[in-house]
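Just one protein chain is left out here, and the rest sit where they should.
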């Protein structure tokens, strides 16, 4: 364990990962209860990636994510109640109910969404980093995306631009082995994605995305590299989604046994094992964290339940900026 | 000289390259005389690529090219008069005056155009190869494109599909170091394009595109590879365009000296030198070829001059197929 | 020979039949195979036809659509499934600059017998990036045909019509219709591309609609009936070409017209229809034409906001009243 892993940090990681896990388990219930609608893509199984990366960032660093971004939003510190209210479609939601699960935004936390067109966030991240460089702000933009995005032309265009212009972007590929129902081997002629990224002359690593510590370590190194002006870094995090792609997925394309095998090395299990080995597990007081997390989620649900509906008269608000309404 | 280069073959190559050269020199005149209009992209300097590749193909193999395709069309055997008539916009043109310089088509020669959206031809070539495989036709589709196309998302998508599905495509990148006025180093984080292609697990070679024999050799090997079912091949041909990008280009972005240096290793010069070394030059009777070529071009101009204008009443023809006009 | 079935199954049946009858037909797109199709249209077809004919593609809309065009140029009859119209923007260059222009650029040497299917429309709370209705917008492009099956019968028939057509045909399938039930008669001779269909005759006002809005229009017509307004409801079926003849015939009968359309209002297909009626039947009109379109906003997630943005029977009834009361 290379990381200077103290108890506080261990508690924090565990808390974050558990929060995502429990939050989303609750989401499943609420989806069945028809409180949440639309597409709901769960991050369960992949918690170590968002946690390891985002807890290592500076608060000035920006995040661009995908439709599978509850975890990223929560870890970034967007209040669970605002996220839950958004999933309910309430006015108190972080996007006032306009975005829903796939479009969480919190600019005050430099959380820039929530994109549902696969690959569509990558060029944005490049541009955000470009702006930071031009305005002499020593910030990093982190861009999360899946293995499926790698086949899209925008992946290619964005990686080339970031490398060509040596921009402060941290690309984080959450390789959960499937793009919806299509296994990586049916999608890519080269299945080592880190290897692909290297062909743009981008510093690139494949890491164990189930190990929050490995992710945090790699992120720390990546940020150093980027801040030193050496250009973007690419991290391929090997992970797995335990649940269906979305709530409409019959999971015909993969074996239950495969899922089971991955569950055994899930981020919470792995982290616990590592902490036990380091003699830290007993000190983090998992029960307390479990209770804290449950309280947060209960509150979030109550907040969402008590939320109000955005006024229909405001439907056309935010299409254009108010200053020059036309 | 690895190729079994006999006199006949030498004559043929020389003839083809000279035909392109003289044809396009005539085009420049005709452009000034306003006989040819629109965009005119000259292939002068790059003749060895089209010649070396296309003369090595079987007549059943298909070609997909770019807007800089006069050379490819001529080498493929589209009659110079039909090409010239097209540049005049005449009804006798190979595309009945509808396509012009950028859109030459001759399906009878399996010449599938003539595309003016950079990168836009690559997915088509992949699809054509897919069709050949499905229909059990042992054919190759050759796709020509420039270094500039490499940055486009469609390049990435097409290479991945061709490699993933192991399709019979021969990708030929005509790397003339510039995409319009943008040097490769300003366009690509990795300037070795063959190297980029390898990252898709495509067999890939960088070759001297000024040496028609090297091009023909590489093509021969590539075709063998493809016919053996081992998937696509990528050839990066290092070449140079001696003229402006199009007739509107002030060439501010490159040094005259650079152009001069490349002229010294131009395809005709290089070929002559090689033939001299091999003791073949005296046998090919360059003067006769020069005269033959001039005659062909004179005839082509006469044919175009005598051509007729497509009836304006037929403007809407070919928007939809006649069988189901609607 | 008619039976009750769903829109989804009718479509699957048509694809299956086409694939059995013609070796050149194949289906390609994201998750059409192992996943079973994002809307389950192709469920089971992989097992029947194998991965060479039911082709799972990587995520690369431009790449696989372009490959479909190339395959069509070289002897195949591809059905390309773009999961939803929202992602088709990534393939627009291939669709407009290649599929739609190749025949003309090559002076008829090449034609592109491709069928491109995609789900369209809002109503599932999928928010701004997953709820476009761009079929009317695509109808702007010469060289394409644009079909919008509303009924189970058309869901079936239009696959065959599109495959038989030598030119590129786009089929827009309302995602909300896949579960819809209806009658399918596979022995019926399909109504050709470019023909609209009078779904309900009426004499007071013409309501033109397509896709899912046909049913909203029919529902509105029932309400109007009770109020003594006899609406004629027409299913446009094809947005390119539009069936001017059927439209104008109805206008000449009712002298009042409205259009229901899920596109954003400005620049919608409704506008084009109004323009044509103005051009071809101006003097037949007793009142200004009306249209019920989608509000000009990116579609929001929250149900009440989404509903407020979309056409619905109440809005159609209200617009019918407006058109009826005028003059």
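Going by the order they are written in, the chains are A, B and C; count residues from 1 in each one.
Definition applied: contacts are C-beta pairs under 8 Å (C-beta built on N, C-alpha and C of every residue); 3 or more make two chains touch, one makes a residue touch a chain.
Bear in mind that the values here come from a model prediction, so they are computed numbers and not experimental data.
Contacts of the undisplayed chain with visible chains (whole complex): A, B, C. Checked against the hidden chain, the listed residues B:116, B:142, B:173 or B:207 yield one contact partner: B:116.
Interface note: of C:136, C:168 or C:211, the residue touching the hidden chain in the full complex is C:136. In the complete complex, the hidden chain is touched by one of C:40, C:96 or C:318, namely C:96.
Among the residues C:75, C:166 or C:267, only C:267 touches the chain that is left out of the figure. Remark: the residues of subunit A touching the chain excluded from display are 62, 64, 95-99, 103, 105-107, 112-115, 117, 120, 122-132, 134-135, 141, 153-154, 156-158, 160-161, 164, 317-321, 323-324, 326. In the full complex, subunit B makes contact with the omitted chain through residues 37-39, 86, 89-90, 95, 97-103, 115-120, 148-149, 151-153, 179-183, 186-188, 249-250, 252-253, 309-310, 312, 315-316, 319.
Against the chain not shown here, subunit C presents residues 62, 86-87, 89-90, 92-93, 96-97, 100-101, 104-105, 127-129, 132, 136-137, 139-143, 240, 242, 263-264, 266-272, 274-275, 278-279, 282-283, 285, 287-291, 296-298, 300, 327.
In this section, only the chains that are shown with their structure count from here on.
With centres taken as mean Cα positions, subunit B sits 46 Å from subunit A. For the pair subunit B and subunit C, the distance between mean C-alpha positions equals 40 Å. Taken residue by residue, subunit B touches two or more other chains at 153-154, 156-157, 160, 164, whereas all remaining positions touch fewer. Each of the following residues of subunit C touches two or more other chains: 58, 60, 62-63.
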